[in-house]
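Here you go, one structure.
Missing here is one protein chain; the remaining ones are kept as they sit in the complex.
Showing chain A:
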């Protein structure tokens, strides 16, 4: 984790063993948070599986908060998609 400045508002998280699969979907969920001023990710080098994920918040909110919320929201989305899909598949096959 690399923090910019003295407050915890702008933080760059370095996530190991991750790629666009988590990066892009997490970026979308974090951007949906109204408290977030900036959110982006990049792959440092295509040969290394490492992403730099940066969050900057509006106001005094620590950047870890939207990160945590984004991860939880993503889990919620995936769970709901899985449930809906299982139901539809079951209904279709029966």
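Basically, contacts are C-beta pairs under 8 Å (C-beta built on N, C-alpha and C of every residue); 3 or more make two chains touch, one makes a residue touch a chain; residues count from 1.
The rule we apply is simple: contacts and distances are computed from a predicted model.
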- Item | From "Histidine-containing phosphotransfer protein", "Alpha-1,3-glucosyltransferase", "Argininosuccinate lyase" or "DNA-directed RNA polymerases I and III subunit RPAC1", the hidden chain's UniProt protein name | "DNA-directed RNA polymerases I and III subunit RPAC1"
- Task: State which residues belonging to chain A touch the missing partner chain.
- Result: 19-22, 24-25, 27-29, 31-34, 73-74, 76-78, 80-81, 84-85, 88-89, 92-93
